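Apart from one protein chain that is not included, each protein chain of the complex appears where it belongs.
A, B and C are the chain letters, set down in written order, and residue numbers restart from 1 in every chain.
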Amino acid sequence: MSSELYDDGPMVHKPMFIDGTSVEIPELKILKQDGSTYEGAELPEMNEGLAIKIYKTLAFHRVLDERMVASQRQGRLSFYMAALGEEAASVGGAAGLKSQDMIMSQYREQGALMFRGFSLENFMNQMFSNEKDLGKGRQMPIHYGSSELNYMTISSPLGTQIPQATGYAYGQKVQGLDEVTLCYFGEGAASEGDFHAGLNMAAVHQAPVIFFCRNNGYAISTPSDEQFKGNGIASRGVGYGIKTLRVDGNDILAVVKATQIAREYALKESAPVLIEAMSYRLGAHSTSDDPSGYRTREEEAKWQANDPILRMKNWLLAQNWWDEDQDKALFEKLREKVLAAVKTSEKTNKPHIDTLITDVYDVPSTQLKAQLDSVKAHVNKYPEAYPFTAGKF
Amino acid sequence: MSSELYDDGPMVHKPMFIDGTSVEIPELKILKQDGSTYEGAELPEMNEGLAIKIYKTLAFHRVLDERMVASQRQGRLSFYMAALGEEAASVGGAAGLKSQDMIMSQYREQGALMFRGFSLENFMNQMFSNEKDLGKGRQMPIHYGSSELNYMTISSPLGTQIPQATGYAYGQKVQGLDEVTLCYFGEGAASEGDFHAGLNMAAVHQAPVIFFCRNNGYAISTPSDEQFKGNGIASRGVGYGIKTLRVDGNDILAVVKATQIAREYALKESAPVLIEAMSYRLGAHSTSDDPSGYRTREEEAKWQANDPILRMKNWLLAQNWWDEDQDKALFEKLREKVLAAVKTSEKTNKPHIDTLITDVYDVPSTQLKAQLDSVKAHVNKYPEAYPFTAGKF
Amino acid sequence: MARMNMLQAINNALDIAMSEDENTLCFGEDVGHFGGVFRATSGLQDKYGKARCFNTPLVEQGIIGFANGLAAQGSRPIAEIQFADYIFPAFDQIVNEAAKFRYRSGNEFDVGKLTIRSPYGGGIAGGLYHSQSPEAYFAHTPGLKIVIPRNPYQAKGLLLASIRDDNPVIFFEPKRLYRASLGEVPEEDYQLPIGKAEVVQTGSDITLLAWGAQMEILQKAADLAANDGISCEVIDLRSILPWDVETIANSVIKTGRLLVSQEAPLTAGFASEIAATIQQECFLHLESPIERVCGLDTPYPLALEKEYVSDHLKIYEAIKRSINY
Partner (left out) sequence: MARMNMLQAINNALDIAMSEDENTLCFGEDVGHFGGVFRATSGLQDKYGKARCFNTPLVEQGIIGFANGLAAQGSRPIAEIQFADYIFPAFDQIVNEAAKFRYRSGNEFDVGKLTIRSPYGGGIAGGLYHSQSPEAYFAHTPGLKIVIPRNPYQAKGLLLASIRDDNPVIFFEPKRLYRASLGEVPEEDYQLPIGKAEVVQTGSDITLLAWGAQMEILQKAADLAANDGISCEVIDLRSILPWDVETIANSVIKTGRLLVSQEAPLTAGFASEIAATIQQECFLHLESPIERVCGLDTPYPLALEKEYVSDHLKIYEAIKRSINY
């Protein structure tokens, strides 16, 4: 019985509250905005090759977001979610892992998938839900996933991936694998009951999972001070008995470092780690949102000055690993490629009619087959009403 | 945007984990087992009248539990849950409140209801689910409730009352009432998602609710160290930004003091408070349970030495507010009364057949009335099969 | 009378409810300052203050738990779940708590003042997590009422009735109609009855029954059938729980045929309950099997949404099937 364990706390004979101020939370910062590093900073394991790979991923991220938001405005795409200003959190997280580690995301972490090597075509096919989409055109844009790349397909209901990540990591542990699971979520989603379940179970069952909270200040229109009253999400780690680390989310070196350290700890100690990356959602929540309804331009401007991509570029320039010409060329090439890919993907066929009933079960039931047959007969009768599938089966 | 608020934490440039050891949790203790108080202890507001009332409630509690467990063994009662060894938590909590405050319990807090004046007959009628039960014989034994006494009817699903208590308290606040809500739950139930929801929302919406966790070391067979890895439930208060207080749950004076202070704070600041009362479930989880399957006699014996009722008695004796003869007489009278009440209640009729369909809605729907009519016709056709209702409508 | 879309009608009903009773509160994710992601609560925080119209943290089980507590306390909570697809984390608080609150306490306590609003249904390219029609999941729960409007006029009158009803009510709002459905709506207060279906068009050959956004589609199919000389009686069920067996049975006794259309998947949908009850009530009057035209037994798709849903052509075919049985 463990109640006795607590007896090592001090005895008091007058009531004394503890509260949020009882715990101080340091924030890890390595890189300054001008590209120099803080004195005495402990850099992550990172060579030129990795640094350039990270930067190219960030650039791809920025360009894809820009172009897709524009495509949505042009009416070519139904929906998009950018991660403007907080790209370092997802890219840096992935860069701190090994490729065999599972990544379970919320939705604003396309950067991690880019780092893993998901192709531009794969991104496009998902967004245009065409027949080449790995997800078979069933989910809204940005719900990517790839079993080959160990990136779990996104699911819209918030927070559900958190206890799932605990289970996934527990399985990795029991099977003795050299793997961890990293689970991204927003500070808003951390209010869900599933957050509580996932973190507590990870502590109890000693699952090697890294909980990575992107605290970007908003959940749609709800600012984080209407989301919780504790000291961010990090302060909750204390309650679960989970090792916790707060990091500047716009500091790519700090994010990589934090993730590397977390991975090492999680694997060695078979225990969860909580990382809270402090950032800001510079853009709209999604293409359906307009943030001018709930926050000021001034607030946004303050954070624009913390651009994580520019910060990394400054560092690369200082290292002499990169120059302005390369930079310009990179962004230009990326823009061209993305535009070309949009054109191809939007013209690609929609998924075959049979995908209506596949993957509901491992094999379609008799009832489902009969339902599909009757849809087919109906489509054949009214082909003009079902242009995506008519004449294509 | 509140992310900036955290910028007051220290900056670090090497990763540093925080964890459970980052916060120290003092435990409030006032009364020693021998009836003396700790030096310098700040006593609760308590006069002789209140002290005797509390003690008599504790005695009633102990006797009722004893007798009902015995009745269940004799096959007279279907089910019972005793609170042996942790009576001070529920009785002390109620004693620290005002009568207009709402109490929302888990199930092992009959002591609070006793303190409020729920009659022996009311307890019995609920347990024997007869026609005099306020709950109309619909729930298992120990699921009491009384709107008159501001004690919410118990619901079996664990943790559900926690966010409800937040809502209840928010309503009290918005209506400007001089009331708070006190919400009891076990350390096991604190693992539910509803706990997270309830505490976080209380902090955000500034609800005057006292969350009162009875940490009795077990959830059925599951010891608390397989329930969580943090420093009890108190350490979670930090994460929510909720004022938190740990108290010796077997120390009635400390529990009353903690609750009084909490009530004052909650009402004045319009804010929640979390109290964790450390105790031990000395008996079985319920009459369906046998703890010898999962813990040792030695462990139990250790806690037997902390009997909260004996501790209070020792204090009363030291105050000269009570003597051994009074004590003996009290317990004898209580036993007699309880036995007599069992006999009456078990012979009382079951609820009327019409209660099958009442209270599903404010008024029964047409369909429900038709369903009741057909049950009645059926009962009349086979009266011997439905002895509780046949011939009684 | 004013021309309103469904969102305006809902906003107007909420405004009336909040102005008449200061214990009425509106809350949910982004419901406060922003007025909700669909803007149904727009302007209410400004008008009634932050204490009565506010954002909650992102936790559906908490929103409904909190609302249950408020209702038990005597306040009149109107809780919004941002999308019906996200109501499931609150399933326990709805099905085990709200629905059983009064019954389990022998009427010592109740949450009759609770109303839950939620945008629901498909047709907006939302895929499997922004298109669900979960009414049947709740319909198996005595103690709940479930109401679904088909147009702005219905929305205002039924929502006011739901808010004032002394039982917990789930009010599902067909989000495809939010801006698409326009109509004349009285500016003053009025209520429409809960538990009563409405005969929208009388006819003699077959009864067509649906609710919410399917009503439009039903009407389109009825018009197609009219060209073939088939006379359809078109009924809006309006309340899923309790539902109006009498009106439906009377219609079927007259027409001899019934077709029920729903957006949700076929199996164990609410159309099944209707078919089960009506085959019993009208056994000797049925001239053909009751037709259910529903979504396929799959999650709601994205690219192939058109193929998946019950549309006017599928209904029209089913009408002919029924008539020619």
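In the analysis below, a residue touches a chain if its C-beta (ideal position, glycine included) is under 8 Å from a C-beta of that chain, and two chains touch if they have at least 3 such contacts.
In this text the structure is predicted, and so the values were computed from the model without any measurement.
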item: Visible contact partners (per top-of-document touch definition) of the missing chain; value: A, B, C
item: Residue among A:22, A:37, A:164 or A:345 touching the omitted chain; value: A:164
item: Listed residues B:96, B:193, B:217 or B:237, member touching the removed chain; value: B:193
item: Sole contact to the chain not displayed, among A:22, A:72, A:146 or A:287; value: A:146
item: Hidden partner interface residues of chain B, rising order; value: 78-79, 129-130, 137-140, 143, 155-159, 188-189, 191-194, 219-222, 226-228, 288-289, 293-294, 350-351, 353, 355-357, 360, 365, 367-368, 371-372, 375, 378-379, 381-382, 385-386, 388-389
item: Sites on chain C contacted by the missing partner chain, in the whole complex; value: 61, 85, 88-89, 91-92, 95-96, 99-100, 103-104, 128-129, 136-137, 139-140, 142-143, 241, 264-265, 267-277, 279-280, 283, 286, 288-292, 296-299, 325
item: Missing-partner contacts on chain A, residue numbers; value: 102, 104, 133-136, 138-139, 143, 145-147, 152-153, 155, 157, 160, 162-172, 174-175, 181, 193-194, 196-198, 200-201, 204-205, 355, 358-362, 365-368
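Everything below uses one rule, namely that only the chains that are shown with their structure count from here on.
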item: Chain whose mean Cα position lies farthest from chain B; value: A
item: Approximate Å spacing (C-alpha centroids) for the pair chain A, chain B; value: 42
item: Residue list for chain B, restricted to those that touch at least two other chains; value: 193-194, 196-197, 200, 204
item: Residue numbers of chain C (touch at least two other chains); value: 54, 57, 59, 61-62, 89
